[in-house]
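Removed: one protein chain of the complex. Kept in place: all other protein chains.
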Amino acid sequence: MKPLIQIDNVRFSYPNEENPAENTEVLKGISLEFEPGELVAVLGHNGSGKSTLAKLMNAVLLPTEGRVTVCGMDTADEEKLFEIRQHVGMVFQNPDNQIVATIVEEDVAFGLENLGVPSDEMRDRVDQALHAVGMYEYREHAPHQLSGGQKQRVAIAGIIAMRPDCIVLDEPTAMLDPQGRKEVMRTIKLLNRDYGITVILITHEMDEAAQCQRVVVIDHGEVRMDAAPEKVFSHVQLMRELGLDVPQPTELVDLLRQAGYDLDPEIMTVEECVDAVAALMTKQSGNV
Amino acid sequence: MLKDITLGQYFPIDSVVHKMDARYKIIITLLFLVMLFWGQHFTSLIAGLLFVILATVCSKIPPKMIIRSIRPIVPILIITGLLNLFWLDGGKLLWQWHFLKISEQGIQTSVFMFVRICLLIAGTSLLTYTTSPIVLTDAIESLLSPLKKLNMPVHELAMMMTIALRFIPTLIEETDKIMAAQKARGADLESGSLMQRAHALVPILIPLFVSAFRRAEELALAMECRCYHGGEGRTRLRQLKSSLRDYVALALMIFMLSAVIIINLIIGG
Partner (left out) sequence: MPILEAKNLTYTYSIGSPFEKTAVDHINLQIEQGEFVGIIGHTGSGKSTLMQMMNGLLKPTEGTVLLNGQDIWEKKADRRAVRFQVGLVFQYPEYQLFEETVYKDIAFGPKNMGLDEKEIDRRVRETAEAVGLREELLQKAPYALSGGQKRRVAIAGVMAMEPKVLILDEPTAGLDPKGRTKILTQLREYHKRTGCTVMLVSHSMEDVAKYVSKLLVLSHAQVVCYDTPANVFARGKELETIGLALPQITRVFHGLRARGIDIPEEVYTVKFGAEQLLARLEGREPQC
């Protein structure tokens, strides 16, 4: 299958206005491919270049070197700009600063209005999008009456109403409370599973990355790891060096392994951990 | 509550007037203003009063809401009323004391002005009571759209209005937060001379502006990502649709206005 988004040896520097020779290079030669239907986390600490990477995926930024293609379209091709943005939607960190309209359903319609979708078709698509994120009952509310998690779901609805193949979410939960985080994570997993939308989740939270199928770890503008979450988190030491956390069960298993006990390093969930440790304890007490 | 400023004066109930096409409501309101100021004859005021009563009944807006809308301008009404009463010459002189005098013309004009302004406020409040600011913005954009041909930025103005309405509650909340935070650092906002107080606002205004600019930047990016490219080729979710009731209302208004004009012409002639 052809990749949905192909990032080919991309470098990116923000221009330094005072001294053009001293450009700060944020991305240092990144190559990645995202397939249709994937649920991927791009994990990295603040300043690792992950947000810049996100903005390259729908032509908000263009690579200084290399190429980004979306469904075969080069993001540098200005004529394809709107088409690319329709294929790859973007959700940002601050839910307040991406809602345009004073009424929920009008905000969800905003993208469709820009695309010139006829109004009766728009009505259907807005309603579907609101149902998909579970915000239909709130369609006539004003944004400031909603909680952070609800606002973020409205923002997501505004994107999926445009029927994109892929949504890139740039730290969508960073400003939310645990309840809001849960709502947003549940929503994006559901969109991926039931609607087949490719989700690229930019985050620094390991527990969110753990819920994805694939984790790409970015550090200093380079890809350091690209694998299933349990594989990525099993490198406890490396993750810590990169300023990232690992799930506590993985950390516990790592400490036991360091003490010489043979446990699967790829244990990630509480349940797996309980099973493995319980088995170890029974075996051990059997030996005694 | 200040936070609910987005709704403006909007009084959300279900009525014929609420359901009317906002464009027609605006046109009718404009014609109503023309009628009020047409000629110096009481027919225009009677017609205006009839219109306000009819519209109030049809909109189911409680009459006390209408009265409430007039209340803030009562001082202005009284002052202009008195000025007209004491200073205007003409007609029979009824009473005089030094430079103050009351003439027939004075009484007539001051009563006229008083009633006229009351009706003006009542009529325009009816528009804002029955139409939410967002719909009003849409309607204004639609009515002004012919001006686009003259390169007037009609869509852009309407978009700015919408965004302002959207962000007013957010910024009010933010102001509260910043004020509390600076107070926690000992900022004194409540005492001191006028200059001192103005100076004390700096720690509040600067963060507020910085935040507003940051929000504007982020919003612009988010809008761009949702394919915003100005008003060209844009469709709308909420369609302004006119129906029979709008035509009837407009016809009625035109009839009233014509009647007032004709009566004025006959009497004036």
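Letters A and B mark the chains in the order given here, with residues in each chain numbered from 1 onward.
Going forward, a contact is a pair of C-beta atoms (placed from the backbone, for glycine too) under 8 Å apart; a residue touches a chain by one contact, two chains touch by 3 or more.
Note that the structure is predicted; figures quoted are calculated from it, not measured.
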{"item": "Which residue of A:Asn9, A:Asn23, A:Gln237 or A:Gln284 touches the chain not shown here", "value": "A:Gln284"}
{"item": "Contact partner of the left-out chain, one of B:Ser44, B:Asn84 or B:Gln182", "value": "B:Gln182"}
{"item": "Listed residues A:Val60, A:Leu190 or A:Leu252, member touching the removed chain", "value": "A:Leu252"}
{"item": "Contacting the left-out chain in the complete assembly, out of B:Ile13, B:Leu147, B:Met160 or B:Ile206", "value": "B:Ile206"}
{"item": "Interface with the unshown chain - residue positions in subunit A", "value": "45-47, 93, 147, 174-175, 177-180, 204, 206, 243-245, 247-249, 251-252, 255-256, 259, 261, 270-271, 273-274, 277-278, 280-281, 284, 288"}
{"item": "Where the missing chain touches subunit B, by residue", "value": "1, 174, 177-178, 180-188, 202-203, 206-207, 210-211"}
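We adopt the following convention: only the chains that are shown with their structure count from here on.
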{"item": "Interchain centroid distance [CA atoms averaged], subunit A/subunit B, Å", "value": "45"}
{"item": "Sites on subunit B touched by subunit A in the complex", "value": "3, 6-7, 133-134, 162-163, 165-166, 169-170, 173, 214-215, 218-219, 221-229, 233-239"}
{"item": "Touch list for subunit A against partner subunit B, complex", "value": "58, 60, 82, 85-86, 89-90, 92, 94, 96-103, 105-106, 109-119, 122-123, 126, 142-144, 155, 158-159, 162"}
